[in-house]
Every structure is written in C-alpha cells, then in structure tokens.
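I'd like to ask you about the structure that follows.
Every protein chain of the complex appears in place save one, which is left out.
To keep things simple, chains are lettered A, B and C as they appear, and every chain counts its residues starting from 1.
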C-alpha cells in the first residue's frame, strides 16, 4: 500500500498516521519529495481498510499494490481450477456449453428444448425457475415446480442442470441442482454469497451490470472465504450508453480474468447482446478469446417464449451455431494455443 | 404500444401477429407507409410483455406509450405521498434530514453521534447494523447488536431510526425499526422487495449503481404491488466514467421523479460523492432542486470510522452544513416555490 | 510520481529504470516491501510521460502525485479568475446569464429573442452560427451571415455575444465576437485549442460528452499554455446509461472544479437535460451549487426552432426562470456564502 500525504500536513500529523499504521503490524517507509511525501507500507496490508486510510485528513490518495483478494488470486494459486460436476468439466482446456430456455415454462416445452440442446451437443441444461424480472407484472417463474421439471429433464437427457437462486430462503430447493447460478442483480447480495460459500456446490457467479472485474472477484472471494472454492465467473455484458444492444459484451474480460484468477470463465452471449442474430457470432468469438464455457438461451419457439424471446435461439439456430462453436474450439485447441 | 414491422414481413405474418395481440384483449390499428408498417395498440397493454413482442421475427421495434408502473405513477395518483413515522414526516413540503454514522460501531460512539445530529437539527437517525461491504475481509456490521443500539439511541434522542436490511431472513429483527432501507446493491433483490411489500413499514429504496429511473420506479412498484405504499425513493449517485467522485450525483432525478411519481425523494450526498468536502454543497444543492429529504453520514471521528470515513462529516461540519440546509429550505419554501 | 515495481523484476532492471529516471533530472527513492518495491520520485516530474513509465516491462503501476496542469491549477493561482468582456464580468462572485437561441435562424427571430432575453435580465446573448449537427442533412447554421446578425443584435441590445467556433479556418470571422465557444465535440480538438490560445479573447470551453474533469482542465491548459488565460469552463451534461435525459448533469463538477482551478465555471442546463421542463429547476440548482454563470437556450417559438427546440425555453418561461435564478443568486450571496 502506498499513501500519498497532502502538502500541508505537519510532521506531527504524519507521525501520528505512521504510528496508527504500525498498529496493523506493518512497517512504514517515508519518502520525502519537494511537493509531496509518500508512505510505503511493508508487510501484509489486507487487514487495513483502504477507506479508513483515505478518511485521514492528511491523506491525498492511497493505492493498493496487491489485490485485495487471496483465494481467487492466481498469484497464490497458479493452476487453473477445474470444476467437475455430473460427469462434465468446466475449465482446464475443454469448452463446455450450457444451453436451455430463459425460463422453465411447461414440461413439454422444457423436455423438447432439453432434448434438442443435447442433440446439438450441449453439456449442461439451463432453465430459470425463479426469474428476476424488472416488472412485478411479468412472469416470475414456476418456482419449485420449475426445479422439479429441471430434475426430470436431467433424468431424461443426462445433462447436469444449472439454475438461478434468487434468495437464500430457497436454498433447500437447490439441493439436487448441479450448478447454482447467481444472477447479475445479486452479484453483491453478500448474505446469499456467504450462504453459498458454506455449500459444497459449484456456483456460477454473474458479473453485475456495472460491476468492475475486481468487484466480481471480490464477490467470488466472499463465496471462497467461506470454504467453497467451486466458483465459475460469468461475463454477461455490462451497461453502457450504446442502445443497439441490451448490454455491451466486455470480451477483454476473458484474457484479463485469466491473468488475475485461476477460476473458470463463462461468456453469456445471449444476455450480453439481447439480440438473437448476434448470439452466434459472439459465441464463436468468445471461444476464440479463450472462454472455458458458454451459456446460451435456446427456446423451442422464441416468439412465444414467456421471457427473453428476443435473444433466444431456435433449436435449429443453436445446432448451426454449435457446429461453428465446436469447430472453433478444435481449431483453438489444436492450432492456436 | 406501437409496433414497427419489418419491411420483409408478409401480410400473412402480420395478420398472425395481430391475431395473437387480439388475444390480450386489445384492438390493433395497422398503418401502412412506403417503407414500413406500424401497428398501434388500443386498450390496456400492461399484460403484454414487451420482450415477447420484440421476439417476433417480423418485429423491427416496439415502444410502450404508457409507463409500465401504476401504483407509483403520478398520472393515477396526482397527490404527493407523505409518509408519517415516529412523529416526523417525509414528503409534502417539509425537508427531513436523516443523519448518522455509516456503521453502528460502539454504544459510546453511536450515542455521541446521535446526540450531536439531534442537536444540529436532524429529524432521523441512520446507522448500519448490516453492512454490504465489497470485501469479505472488511467490517460487516454488528448485526442484531447494532439494531439494539439503534433502538437505545432512539430512546435517548427521540429520533426515529433508519437502517438497512440485507436479507429477508433478518426481517424479524427490523420489527421495531422506523424506516427500513434497501441498499443500492439490493434494488433489484425482488424477493426482498416483495417481502417488504407485505410489511406495514416505510421503505427507503436506494437507486442501483446503474439503474435507470424507470427501473427504480419498477422496484418501487414491486413493493407497492404487494400492498405497501410507503416507499421513499433515494438517489445516491450513479456509476460513470468520472474518477474524481465515487459516483456521479444525478441531481436532475429530483424534478424528473417529481413529474413521474407521487413518492417522496431523498438525496444521499455522502454516497453520491464519496468526498467529505462535497457533501455540504451537494446537500444544499439538493434542497434547491426540491428534494424531500437528505441522508447524510456523520461520524464523531471520521478518521477512525470503521467504514466510509472519507465521506463522513464531523458533528461540527454537520452542524455548519445544517445551518445552510435549513436556510435554503426556508428560502425555497417562502420565496421560490 | 510513485512507481510500483513488479515482483519478478531483477535488481538490475530496477537499477536501469532508476538510471533512466535520473535522466529527467529527478531524484529517486526506492522502498522495498515484502511483496513489492516502490520508487518515489523527488523533483519536477511534469516532463516525464506517465505512459512511457507504464510501458516499462517491470512497472506494475504508476501514479502521479501532482496534477499534470499548471496554468489552470488553483494550487499555483489561488485567486479566482474574473473575465471582463463588453462591460460584463464572469467569475468573482456575480452570476452571469448567457441566453439565446440554439441557432441563429432569421434576423427577425434573433432580434425578438435578443430583446426578450435582455428584458428578462440576461447578461450575454448566445446563438449558433456554425452548428455541429449529428446529421449532415440537418440545418448546419447560417455561417458568416449568422455572425453578422449576432453583431447586429449586440448593437441593438448592448449584450455581448457568445458563439461557437467549429474550425480554426473560420477564426477570422470571430474577430468581433466577445466570447468564443468551443463545443463538447471539439473539447479535444487540440489544433483549435492552440490557435485560440494565441488569441486575446475569452474562450468558453465545454466539457466533452465523456471527458473527465481532469481532461477538461488539460484542454484548458492547452489554451492557457499558448498565452490566453481567459478560459471559462462549462459543464453541459455527460453521457450515461440514463435514457430519460439527453445527458446527465454532473452538478458536483461545480464545487470540485472550484477546488482544483481558479477558472470560472458555467452550467448549461439546456444541453445537460435536453428537456425543457428541467431547465429551470436545474438552473436554480446550479446557482445554489455555486456556478459563476448559466448558459440557457431561449427561442421565440421553440416548436418551430430549427434545432434543439425540445430543450429551449420560451421568453415567458425564461422570464419566469430568471426571477427564481436572481432570487437564488441574492440568497446565496447574502445568506449562504
């Protein structure tokens, strides 16, 4: 940690600040320039709240040298984390594809879609039973019934299932779910994150609409610091000023997160764009960028979907996209990396 | 609702779409231009999911004519909502000031701060017992003990109390709290919003970091649609590219929300700026813009605060700010409006 | 300047970096921590390009301690700059109001508007002769004829005139203009800024749509470093994700710029909101925030305006707004500051 002191600070004030810092069991090193003084901290600074330092009247600016996350940090865990679930892997050099409808709607529609995505080569089935909708008047999901239908779909297809939790009071219902998803709007629902940290279950954590990558990693750290290290990070588009797409896919998040963390990285091109015709090109592009997995919305009949139809692929579109996705996966593995 | 049809759509497709729309009990009116066809919908369109319309292959664009919220809509409730609690009012022409520490830390510090803000003219005491912190290693709040201390502080000062709920599993602990605050990170925690909608307790709802004003109103609608109409909206800064301030205060939200809704509007200059020296000018400015209330962080000793010290005022600074705030309130009431 | 060195850097590499830095005539001070090394620079670092430092392979991060602007910096020029032009002042405790149509359209309309804004108490007349329009098919301004009409309007009303320059090839046409405006889209047209720096004429510099305040100050520095210190800074809304307003007024820019610079600060509530009904409340609010001047679009008949009609006030609306603006000015001067 580096602390820049204001011009006007007296020697006494600087001395008092340094004494306070010594209370955190770190050493300090004062550098005196013409217009400025800087304190460099030596030792483990994770217990020092950067806000508390900033709050001191004589402090101009503070900067952390080390990242404030440990468990999620590649620096301390150089090897890629590979998450195994239901006979499938996420991370470690293979590409996994999670596909299925935005919402679980009816048994018939879910089974048809599940069979179709399996046929097309998906590895996991997704489907929302609890739906976070902007409007209270929109379809809110089937709840427990949706969970039961997903479990039934797993039985029929063999595909492990991924579905979103909206509140920790529903946690018991997720006992038989393979991967629990935390949506963008809950990325900083810290109570939920901690509860999931005490489960032995993979968590797919979506980046908030305007969350920085460091905040995403800090949310992963919340889960990991409670003991659960099976965290999968998901970039699903960030909110910008551009109106043509629902969100803006931050594709550079893939190589950047790869440098900073050992956790697997998923791209969700459906929410990232909100536009059906952009899903395939962005999915292929995400594979080229090095994503470990894709999450894609597929619906047996998008125009009659109860949510997110505009960004859902038909089974035929998904099958066609999967051919390109798998071809790109092979090319990257065999010729690029 | 206005639906713009793609050039290439066949008459049959347009006919099928119109038939589908009639199923929602609305009338349709087709306008044919040279390069485009437009369907105007006549009747109550709130039950039609705009996404579902957008998902139709032949639809170029859709636009709602009416706002998708009813309970929060000034159009249907022209009179300002005034919320009375603990002998104080929020809304209806007076200015309320909510002040206190970011976090409840110790009994001594809380009581000192509570007495100081009361002395300076605050109407409500705020203090966090459950703290949503970016880092799992930062102070997370005293929890139930913090709630008890707040209740004790109310007893000593007579100030009604405002504190944040982070998860609905804690709801019982808030039985004796005057105003329950929902933080920016939970603005779209819909399960929590619905649960609060079934309480008979005022809810102070903070705007999410990148939430549009319409999304804020839809979150208010979640609470109101369950029966609780005591919702207070709070603008606390939005996330932009500007690094000098923690967030950017969207001051035009005050007159804009005033036009769109009858609910009271609070400004939080502390979180909006994150910079102590900007809190007073932005508080005064918010009063001039017509805010119904202010929420300001005050700490007996900001430099030793356990959270958000950099943006907290000392009691002396708060007292000085309150003089200007009250002067501005008087001026606006007597000479401006 | 503080330079944070990567873990893996060898002593030789660090030595080489320090030697390179000494070439800029600064002293270096190396602080060694457990996981990091930091170099503090002592001396005048303005000649060191921060990008060049960042580019060194062994550099983790660099941070400037001092602002990279000198002429615009309050640290070196503590007294407020007051700009006098045509018998009027901008800065120094009075509030100036610049008003007029978005575009100069016809002689008749301009004269009517000019007389109306003068009557209502405006200090300066604005009007666009060269118009930066998003579409090449939109009205582009009257050019030289517009300048001539402005000069004529000044003759009739006595109000000094403000108008926008779009390209330095037009500079000669501005010889008789009182204040030359640089629009948001030209804030980083550095060739134009330098040319204006060699004129002896006040420049009203608008903040770019997504420019940081430091970038705005660096653009002011471009003008000032060429010798012209008569720069007026204008906040006119920044681009965010919020769709209800054309831009988002960053009102905290007023007290923040006040701390950082001695230059006068103008708020343009018309462009900041793009909504006529928000112009008055935001203008009043800007006065409360401490702005030195306002720039407001007024049109004799907004609904027939050739540009920006939606945000223009009628003379009657402007007259009514001016009463509140002047009342707020008096209140702030006499009772608040």
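Note that a residue touches a chain if its C-beta (ideal position, glycine included) is under 8 Å from a C-beta of that chain, and two chains touch if they have at least 3 such contacts.
Because the structure is a prediction, the values reported are computed rather than measured.
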item: Displayed chains contacting the withheld chain; value: A, B, C
item: Chain not shown: contacting residue from C:28, C:113, C:163 or C:186; value: C:186
item: Absent-chain contact - pick from C:15, C:68 or C:158; value: C:68
item: Where the missing chain touches chain A, by residue; value: 210, 212-214, 238, 240-245, 248-252, 254-256, 259, 272-273, 275, 277-278, 281-282, 284-285, 287-290, 324, 327-328, 331, 335-336
item: On chain B, residues whose C-beta touches the chain left out of the figure; value: 2, 4, 29, 31-36, 38, 40-44, 60-61, 63, 65-66, 239-241, 243
item: Positions on chain C where the hidden chain makes contact; value: 46-47, 49, 51-52, 54-57, 68-69, 130, 132-140, 166-170, 185-186, 188-192, 194, 208-210, 215, 218, 221-222, 225-226, 239, 302-310, 312
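In this text, only the chains that are shown with their structure count from here on.
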item: Longest centre-to-centre distance from chain C, chain (CA-based); value: A
item: Interface numbering overlap (same over half, different under half) for chain A and chain C; value: same
item: For chain A paired with chain B, centre-to-centre distance based on mean C-alpha positions, whole Å; value: 26
item: Between chain C and chain A, distance of the C-alpha-averaged centres to the nearest whole Å; value: 39
item: Multi-chain contact sites of chain B, meaning residues that touch two or more partners; value: 210
